[in-house]
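Written out below as structure tokens is the structure these notes cover.
One chain of protein is taken out of this complex; the other chains stay put.
Chains: A and B, in written order; residue numbering restarts at 1 for each.
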Amino acid sequence: MASSTPAAPAAPPELRHHFASLEAQKEASSLGMWIFLVTEVLFFGGMFTAYAIYRETYRHAFEGASNLLDLRLGAFNTVVLIVSSLTMALAVWASQQGRTRLLGLFLVLTMTLGTTFLVVKYFEYAHKFENHEVPGPHFVVPLDEATHQLLPRQSEMFFSLYFCMTGLHALHMIIGIGLLLWLLRKALRGDFTVRYNTPVDMVGLYWHFVDIVWIFLFPLLYLLGRHTL
Amino acid sequence: MNTPTPSSGQRVHYLNASYGVRSWLLTIDHKRIAILYLIGVTVFFAIGGIAAALIRLELLTPAGDVFQAETYNKIFTTHGVMMVFFFMIPGIPAVLGNFLVPLMIGARDLAFPRINLLSWYLYIIGGLIALWAVVHGGLDTGWTFYTPYSTVYSNGWVVVTAVGIFIAGFSSILTGLNFLVTIHTMRAPGMTWTRMPLFCWGMYAAAIIQILGTPVVAITILLVGAERLFHLGIFDPAQGGDPVLFQHLFWFYSHPAVYIMILPAMAVISELVTAFSRKPIFGYKFIAGSSIAIAVLSFLVWGHHMFVSGQSVYAGLVFSVLSFLVAIPSAIKVFNWTATLYKGSVSYQTPLLYALGFIGLFTFGGLTGLFLACLGLDIHVHDTYFIVAHFHYIMVGGTIMAYLGGLHYWWPKISGKIYPEYWSRVSAWVIFIGFNLTFFPQFIVGYLGMPRRYHAYPEEFQVLNVMSTAGASILGIGYLIPLVYFIWSMRYGQDAADNPWGATGLEWQTSSPPPTENFEDTPVVTGRPYDYLTGRGEEAAVG
Partner (left out) sequence: MSGHGKGHGGLGAYFAVFAALMVLTALTVWAAYQHLGIWNTPLALTIATTKAALVALIFMHLKDSPKLTAMVVGSSILFLAFLLFVTASDYLTRRWIPIYFR
């Protein structure tokens, strides 16, 4: 494993100078992305901890407030993200096969699904603003759907966490769509071959992770109070 | 960036391979990035040091007569924020770690050189944002941002400072990520985990903490900012929030953070002790294992910052027991270093003076940490100067001593020059004396009840406070002397040989300073680390 000596064959253009081989480079990239995802687990994890503590403390308020979220939109978004995970996995597969047109198609599909998710989210947020369910000075304590009584004041805490958690998730989706656009551009330029598709793989890992976060957000935010209905 | 190469006859190395501001600001060479960090941390250390000087100035007299209370609060907050986030956390990893890790493992660079440069830019941007807040009136919450004061009642620049720290946190995460991947995937052929220098083990352990802990304080700071901007009430009791939850989330990172500060320092000490005893380090595997043990255990003790917060007594009990346990791996290291020195061929050069200072002061500060782990005693001294003295013994008497020791030891490698030995010993002694005079009296006043973070204090504490301020002045001078002679040495210092200390380690197998690509040919490792006895060890096919 010598560094570049005069007689060695020309290194592939994707190989960065400090790596011994494309294999080593791919291994390092993959480990790096997984470690980054670890930081994301802990990043979201802080909010999940806050959620867990307050949910136990204000159980009734949280259950009632959760029922005010639109379950159909939440479930629809969950399906959208699952399909987008499939199309992302297929995009990675296509890049491994060197099939650029198929790769481009799946990237576009994934982006479209991601954008759909964000559009739905926008409508959900807008609805909250209209109903004065946004925490802060304009918050109005809503009515419990089941009993039509006023919910406890701490329902505001549920909405604080709802906006922070889904907001951070949405921000990650936006970044993900940006990364997909970048991938699309590179793909159309022919940068990805059977031998080298690492960026597609890495963005795929990121995208799947963002899906996993939603997989936990959906039941915790949308479903926790349904059994009281 | 392809500026003229130096005139013929002069060897090309990483410092003169290219010239011009752009070649530095757009570099991806880990060694140049280390120098960029060196400049950055020195500047922020100076700012934090000025804040410290102002604190000590106020505390010369019992009355709060120099600054108003709110201004004083802003000064100690500036001191804490600058020192913790912009000097101590980046410090040794970003300067010495960046420079040495690839060299020590026989690699040409870190795994992600461009991310390394991004790390530096994030650090500088975060620091400038925090500095903007300081200049425009500052923050008065303390570096700990406790709620609901920080989220509701404070009049300082909470959100701006929080943004600065958040961005710097990303820098820390990316540095840790880079080190972990590099150490896992880029070690030279033959360098197994147990042949790796202990310096790298220490960087690895600190990187684990950076990856797992920093994101939690990042989200906490974001929530504080969101609460302040949007009146969310997550940590505000008036809206159903729990300030103690903030403390849990904050200290989950901030306790392991202090191990981000000390593990790299211990890593340096391991190298210094073995090099200047000319003996293999005693208990290599124990030191390596202790580093990992500290990294893991450090995440389980954060509640010892919260004994008086209202957390449950039972949780406090568990945190107390675990805090005693976390001292054990540190003690193991101290025993191993001592055993290394024992019957070694010890030469008392400046780096070893700093290492010996570290061992003494860190042990002393660590023992006082055991006092604080004891729940009942901590309740008595919480929020007094006893705490302040404890952590300064570790951070200044420990980490900063190790940083200076490492800087001296590797200076010939970094700059290709030798620093003046006489002045380096003078400053080591000035620093040691100044440090003890500053902080030992603080143990006493703290135990006697002087609270921290107050600009006034009862008259009976004045004598000890005057001693402390006198010590701080001496300490400040002690820090200025190396600044002067290091810069002096770059121009007028004697040229350094490849291995001026006769030490083992791959970094000494290449020239001083190293070429940009670190090694002419990839080294191959065949022997044990620190092989002073047989003289066999790493071989490098050096051109």
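Methods note: contacts are C-beta pairs under 8 Å (C-beta built on N, C-alpha and C of every residue); 3 or more make two chains touch, one makes a residue touch a chain.
What you see is a predicted model; the values in this text were computed from it and never measured.
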Which displayed chains the hidden chain touches across the whole complex: A, B
Given A:Ala20, A:Val38 or A:Val134, the one touching the chain that is not displayed: A:Val38
Contacting the left-out chain in the complete assembly, out of A:His148, A:Arg189 or A:His227: A:His227
Residue among A:Ala52, A:Ala126, A:Ala146 or A:Ile174 touching the omitted chain: A:Ala52
Interface residues of chain B (partner: the chain not displayed): 184, 208, 212, 216, 244-245, 248-249, 252, 299-300, 303, 311-315, 318
Residues from chain A at the interface with the omitted partner, ascending: 27, 30-31, 34-35, 37-38, 41-42, 45-46, 48-49, 52-53, 56-57, 71, 75, 78-79, 82-83, 85-86, 88-90, 93, 97, 204-205, 208-209, 211-212, 215-216, 218-220, 223-224, 226-227, 229
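Note that in this section only the chains that are shown with their structure count from here on.
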Chain A - residues contacting chain B, complex: 1-3, 16-20, 24, 27-28, 31-32, 35-36, 38-47, 49-50, 53-54, 57-58, 135-137, 153-154, 156-157, 160-161, 163-164, 168
Sites on chain B touched by chain A in the complex: 107-113, 173, 177-178, 180-182, 184-186, 189, 211-216, 218-220, 222-223, 226, 230-234, 239-242, 245, 248-249, 252, 517, 519, 521-522
